[in-house]
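Input: one structure, supplied below.
The complex appears here without one of its protein chains, the remainder shown in place.
Entry: chain A
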Amino acid sequence: MYSDSPQREDLRSSSDSDEELPVFDFLQPRPSTDVASQKARERQQQDREALKQEQERQKAERRALVEAAKALRPEECIRHMVVAVDPALLQLEGGGTLLASVQALGCSCAIEKQPLPRSVTWARQAPSLDLKRVSPSACVTQEERHSGPACSPTLTSWVREQQRRHPDKRLSLAVVELESYFRRKLGIRFTIFTDPRAKSHQAVVHLQLHTGVSVRFLSTWKEFSDHITMTTKAVAEAPFKRAREQTGFSFYLESDWAGGQRVDKAGKGLLQAWKRQIQQFNRVSSDVAAAILAAYPSPQLLKKAYSQCRTENEKLSLLSDLLIRRGEGVTSTTRRVGPELSKRLFLLMHSRDPEQNLDASL
């Protein structure tokens, strides 16, 4: 017979290593169990390692997601943009200005032949993923191509063809120095009698209705560069701003309310937040909210007042007779909060149905 503890301890200590044999093997040779437990230990080890690897992978993935999200933030995003410019565009008069402006933005600039002649495209470089995702925008300059209303079907069909070739991109056109072009081609006299822009109206509207592509007329190459830099900024910030708007709510928080009320650790500022909350109902002015606030300076106090009501009727009209002060002295007027708003507030605080409508009458 042997006492339990020493063997047990030995067993425990030998669980991690395979070299040490169990102490009591001279008592009961159990070769099969040894091998079995050895295998079990191996499997356990493998499982643990696999789990650890999985956790590492998940952590890395999450890190990548966080970094990708960070790269989309307004401060960061422009650094990851790559602006690709067609060499033919650079050879034109405004090429130098364009390059300088783009570089001043802080993004990378690539000079490579573009699928569309004289165009600019944008791509985003995600930092850790090393992926170049092309933004669906391209801006083409057309200087010589554009020559008046006779050209409208040609312009539209040309654009259509480009759209077909590059279905993943959103096109927009920029026309630079149109007036000087007309002046050169048609002489100064022409421009006195006819407005070249008016002629282009037809072509542009035709283009809009058939392709959805917009045309921007720019008088100078500097304007063109500015347009490209602004577009770069917009493309860079687009994903972040779009994600921000997707809250799933059907309302838009107007600027009066956007930003929220600052509240410190002690809770100072909450009274103002509560007041603003009351104003989130339709048609509630600051004065009305102030009246309700004065009577019930916290949601709990309002809740307490409701619970002290004896009938539902009382609760519904709890706030109706509160007086609203407006104006000072002689010109001051008094109104009541009224039963309608009182009912709405009651419904808000007591309803268990999120989809319950507060305005029954419309």
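The criterion applied here is as follows: contacts are C-beta pairs under 8 Å (C-beta built on N, C-alpha and C of every residue); 3 or more make two chains touch, one makes a residue touch a chain; residues count from 1.
Operating definition for what follows: contacts and distances are computed from a predicted model.
Chosen from "Glycerol-3-phosphate acyltransferase 3", "Crossover junction endonuclease MUS81", "Auxin-responsive protein" or "Myotubularin", the protein name that UniProt gives for the omitted chain reads "Crossover junction endonuclease MUS81". Among A:A100, A:L253 or A:L323, the one in contact with the hidden chain is A:L253. Interface residues of chain A with the unshown chain, by the touch rule above, are 62, 65-66, 69, 137, 160, 163, 167, 172, 197-198, 201-202, 205-206, 208-212, 214, 216-217, 226-227, 230-231, 233-235, 237-238, 241-245, 247-263, 266-271, 273-274, 276-277, 280-283, 297-301, 303, 312-313, 316-317, 339-340, 343, 346-362.
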